[in-house]
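Left out: one protein chain. Kept in place: all the others.
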Amino acid sequence: MNKSMSLLIGGIQGEGVISTGVSLMKALSSLGYYVYEKRDFSSRIKGGNSAITIHAGIEKKLWVEDQVKVIIALDDDTVKKYYHLLSSDGIIFYDAALTLDFQLPEKIKLIPLPITEIAKASGATLMKNTSAMGFISALLGITADNVTSAIKNKYKHKGEEIINKNITVLKNVFQYAQENLKEYQTLKLTPANKISRPLMMGNDAISLGALAAGCRFIASYPITPASEVMENLSKLLPKHGGVALQVEDEIAAVNMIIGASYGGTRSMTATSGPGLSLMMEGIGLAGMTETPIVIVDAQRSGPSTGLPTKHEQSDLIGLYFGGHGEYPSIILTPTSVEDCFYATMRAFNLAEEYQCPVFLLSDLSMSLSHQTIDELEPHRIQINRGKLYQPNTGQEEYKRYQLTEDDISPRALPGTAGGLHHTTGLEHNELGFPNDQPGNRRNMMDKRMKKTAPLQENEEIIIHSHQRDVLFLSFGSTYGVIKGAMEIAEEPLDYGYIQMIKPLPTQQLKRILEKYKHVVIVENNYSQQLATIIKSELGYHEKIHSLTKYDGTPFTLNEIITEMGGWI
Amino acid sequence: MNKSMSLLIGGIQGEGVISTGVSLMKALSSLGYYVYEKRDFSSRIKGGNSAITIHAGIEKKLWVEDQVKVIIALDDDTVKKYYHLLSSDGIIFYDAALTLDFQLPEKIKLIPLPITEIAKASGATLMKNTSAMGFISALLGITADNVTSAIKNKYKHKGEEIINKNITVLKNVFQYAQENLKEYQTLKLTPANKISRPLMMGNDAISLGALAAGCRFIASYPITPASEVMENLSKLLPKHGGVALQVEDEIAAVNMIIGASYGGTRSMTATSGPGLSLMMEGIGLAGMTETPIVIVDAQRSGPSTGLPTKHEQSDLIGLYFGGHGEYPSIILTPTSVEDCFYATMRAFNLAEEYQCPVFLLSDLSMSLSHQTIDELEPHRIQINRGKLYQPNTGQEEYKRYQLTEDDISPRALPGTAGGLHHTTGLEHNELGFPNDQPGNRRNMMDKRMKKTAPLQENEEIIIHSHQRDVLFLSFGSTYGVIKGAMEIAEEPLDYGYIQMIKPLPTQQLKRILEKYKHVVIVENNYSQQLATIIKSELGYHEKIHSLTKYDGTPFTLNEIITEMGGWI
Amino acid sequence: MTNIKDYDNNITPNWCPGCGHFSIQRALQVVASRLEIPNEKMMVVSGIGCSGRISGYMNTYSFHGIHGRSLPIAQGIKASNKDLTVIAAGGDGDGFAIGLSHTLHAIRRNMNVTYIVLNNQIYGLTKGHTSPLSEVGFQTKSTPTGSLENPIRPGIVALSNGITFLGQGFSAYQEQLIDTIVKAVQHDGFSLVNVFSPCVTYNKINTYQWFREHLVKLDEDEGYNPQDYQMAMNKLIETDGLCTGIIYQNEGTPSLLEQLQPKDASALSKMDLQLSKDHFNSIINQYR
Partner (left out) sequence: MTNIKDYDNNITPNWCPGCGHFSIQRALQVVASRLEIPNEKMMVVSGIGCSGRISGYMNTYSFHGIHGRSLPIAQGIKASNKDLTVIAAGGDGDGFAIGLSHTLHAIRRNMNVTYIVLNNQIYGLTKGHTSPLSEVGFQTKSTPTGSLENPIRPGIVALSNGITFLGQGFSAYQEQLIDTIVKAVQHDGFSLVNVFSPCVTYNKINTYQWFREHLVKLDEDEGYNPQDYQMAMNKLIETDGLCTGIIYQNEGTPSLLEQLQPKDASALSKMDLQLSKDHFNSIINQYR
């Protein structure tokens, strides 16, 4: 029996491989296992190979192992592309309907399973996925009952007949396994504690975080790997009185949420690199007019269209410094699916407290990888709408951009009597009217640029210390694999992640850079973006080192461990 | 007699003040004087006050003095807004038709001139500008003949009658001056050497540089302070077989020049901040497809619409780091009008040699301020079209993105037999076809990101040394005033400018930072953009200091001199 | 009727004397007073251009956005708070060059927003450049030998894209303009009012005089029926777009927000944002 297990399921893209993997993960999560997933898919709809690697175990992990113990191959390509990932005691189970007419190293253990055959026998080749799921479950030691309820759930909208057919498939699979697969008992998972947990990907958690934070409007344009945020909210928002719109482009999206947010509704959009580039002008308008907006950027490999279905963390520095002219913004970088939920809630608060654009910077692995998550507590973060103008307080004339001690001025929402004012992307005076006098300009620039300064004093870096003098620092989904490497390393180093990059928590960083001899910044991009930002603000060039990867794939455990080798 | 003179002409915006100033500057330049201009205008068409400060002298200067010796006021506002700029021996000449019903300090010397009266007497109030120009000329000691030919030139398209009327005005003005203004002989300029020189603003020189570099296509969208580039080329290009198009927006503009340049024509666009933000996605496409394009960014005060008619240098860092994903680009920063010409020619060469976007980063003061310039030598820079594929060389299969030693691959222009290939913003292989394999991705990223590296070894910083251990470093139009301050300072410091910021000339910079005790970086923005870039790449935080200004106006001599005080 | 002056914020517009935009500003103020819109319930959103400055002269909530994006911003505000009367306004360059896509998509989206185009067939603010609505042959600094591109005819394009309310006006025909905008604001759905608004400084062709000579007033044509789509299309083709009044109105189509939110639903901006624990759990359970 195994405390954990890595397996890979592969097949022809568009034929249900991924959804089979997700159903399996759901079943495992509901049985108390923690799963984590890594996907390999191409930017085409049907055809080509697609594969999903699943790590399942009784402990929570945010990475998959570099090697897998089991491969379930529903097409030839899966065998060809992935056999080299097999651990020395690993096994490839393949659909007996495949021909496998190519050579493989002799040591590779290949076991045929009647996946298609059983599906066909029960009525339809289409049920091949159910059949495959049955086989994997049987191998992992999940009972027929548990799988059956997962399958019922999956097909609940498809009607009795379909459900029953699928159940028949499962029955036959389990019977076959009972009779023929006894020798693979070793593949079984240690029984888990039966606490049923949700399975989610980052984009799901972001959508729920938005809903819980009181977001009631999203305007968005589809793009991989961000579309699910819009899709989820298209379902959820109308049920909570909100509105979700797919609009003509990203420029419309950002300007529409500026309008909606100015109008008093917590509003957001979600996009990836190309859309973000198009939004730059609108983001500057939000910065200049001090309008709170929340933008999710699920990063993918750039530049340009790049590799739309591959992972990268390369929009960071463009966001940090980008746009014409200068305006404040906030960048949050969640490191787990749960974190996506809380960071999104926090993003809406920060946007209204500091009246500026807030970016929730995710990445493809984070946004699209399913994870078993611990219970989410929406009430952990209280909704804080920031300074709002209260009518009829007998105040003097309302000034939208009043110079205040903390550089933040109360917002009057349209509709509020007594709060009439003008808003413009031109430089303006305290009342909001255009003004080009140098003195006013200085005051207004100072006000805007300084208002987020208090955040620099926050503690935004979370470190797991082993009392070593080398720190591995990262952000986003990259953290998971570093944690993984450190957990299995004999001599783990200190490691941590940064959850807000802008404003940069300079106080804490300075302490960290003073304390450690070396800080290795690990990120998925070419130009060492986080390292560059930190260097530009704080120096310490001789202490800061970079480990980067920009080939479209996340770091592997081995890559981290190799790098660690140089620092021990 | 004066070797140089600063004067300010002000009046109601839209009533010809600026054009009067320009005519005057043209006349002075053709007589051998060097002039430099600074403007103050508002973002409205008619009404409001607008003023032009002119520095004229027998030596070349790229700044105006903080104080002026003469103010010519064509409206009340000019007196009110600018009297405090008057030097202690200065004089305000005002149109006697003004009422001036407000208080001024007693020491201010006010002399009425019958500007409107003489114009009216000769037929039309409209000729007030000619009248004013006559008066100024008379005061400065320019002969009636010289002014007459300037006025003839100015009105050459308006017909005999108008010209004659204006000449009458001039005659009357000079007669009046002869009789009544003898006591102001002291205002006369020392006679110059009579070498007639052109008068141009940065946008003019950029347009001519483009033409001389072989640019034959511009697609552009109007925006202050860049529109003149399109306007000039709309006249010039058709005469040289080229095409100029005003298109629907900046996104169309950048994509159209990508197409045109890919098609084999040297192509450009010109814009300012808001347009630049909109172009970010297209710029990334040029970066990814290795298509040469030239983009002029004439910076103005941001963020958002900001102060569209005010000066700033705040797009730099966004360009340096901006856009989603990572791609190479080149940023040139000319410091004088002549430099605008040569830098533009160079930009077209660099774009084709390095096959990437090249930015010519100007600023409002540079783009819109007229200067007397020394003769331009278009043949100083030879056209170099970079690596082009030559058909029929018996080569093997053509590879658009062939991995080469210098990371630059020959371009085949469409129409070329044997050069057929695919171009895509997706990651691609050497042939140009989409490819998402990690190994290929790494090679292609390395190729693109490394190809401009040799430029880092260039000497791009020009220093004027006084053997001091403090260096004032700047870029763009800011350099002129620093040069001015150093020239009049008793203890001048070393000073210089950087003419290519990306790739950063790191070799030279390192030597400079080693050599000097302190480097003060002077720039018109809030966040110390050039300083931040240098710090991020090289460190030296303790040596690098910043002098910034972000109130919409360029530095004054006094501001630089005050700062120098701290370093002497 | 409230007082017209109530809608003026006493800032002197920075338009050139004689600019057509003045009359449109005044018309908007009269419309507000005729419809007795409480100042704080009125929202004027504008783009960039001489035209864009209009929002800054209204004693209402006002938002001067970026070039070409007045409609996305205005639609966002309306979606956010349906209780506001939302007017978007901008120039011909704003709405038909850089913002053309938003204009056509706003038409299809059919939110209850009124869009007023301050159409001078030129770019005023940039000091006279050719606009997509400039006629063929129009000379400016960007087309020194005359524009070669077919002008967009806003009315025809809007109509062919399924607009539910289309009006046109002329700065010099105040009463008709006011009437048209009143009807546009009252229309439940997207309304576009294209106003010919001479730029006296840069457009020396399409002057007040020129418009007086070329415009046809539809409300003086007894047989004209703005409910008739085909008649509207024919009229626009026949007059080459040079007609004023209510050109077309389709009252049958419900506006977008009406379809998205029940009539009695609260505006988004006024909703209780707390999510009950039960509710949250029921959502989470779908992920199990």
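Each chain gets a letter, A, B and C, in the order it is written, and its residues are counted from 1.
As a working rule, a residue touches a chain if its C-beta (ideal position, glycine included) is under 8 Å from a C-beta of that chain, and two chains touch if they have at least 3 such contacts.
Predicted model, so just to flag it, every value in this text is computed and none were measured.
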### Summary
Output for the hidden chain's shown neighbours is A, B, C
### Message
Considering the complete complex, identify which of B:123, B:141 or B:198 is in touch with the unshown chain.
### Response
B:198
### Contact with the hidden chain (one of B:47, B:123, B:141 or B:434)
B:434
### Query
Of A:227, A:314, A:349 or A:372, which sits in contact with the chain we cannot see?
A:227
### Summary
Checked against the full complex, the residue among B:95, B:281 or B:338 that touches the missing chain is B:281
#### Entry: Listed residues C:93, C:124 or C:151, member touching the removed chain
C:151
### Task
Please give every residue of subunit A in contact with the chain that is not shown.
14, 42-48, 221-224, 227, 230-231, 234-235, 238, 244, 246, 248-250, 274, 304-305
### Task
Identify the residues of subunit B touching the omitted chain, counting contacts across the whole complex.
26, 29-30, 196-200, 204, 208, 211-214, 216-217, 219, 236, 238, 240-243, 245, 247-249, 251-253, 255-267, 281-282, 285, 289, 375-376, 378-379, 383, 413-426, 433-434
### Residues of subunit C in contact with the chain not shown
97-101, 104-105, 107-110, 132, 148-153, 156-157, 159-162, 230, 233, 237, 256, 259-260
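By definition in this document, only the chains that are shown with their structure count from here on.
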### Query
How big is the gap, in whole Å, between where the Cα atoms of subunit B centre and where those of subunit C centre?
37
### Summary
CA centroids of subunit A and subunit B: separation to the nearest Å works out as 45
#### Entry: Where subunit A and subunit C are represented by their mean Cα positions, the distance between them in whole Å
41
### Residue list for subunit C, restricted to those that touch at least two other chains
48, 66
### Task
Mind pulling the residue numbers of subunit B that touch at least two other chains?
42-43, 274, 304-305
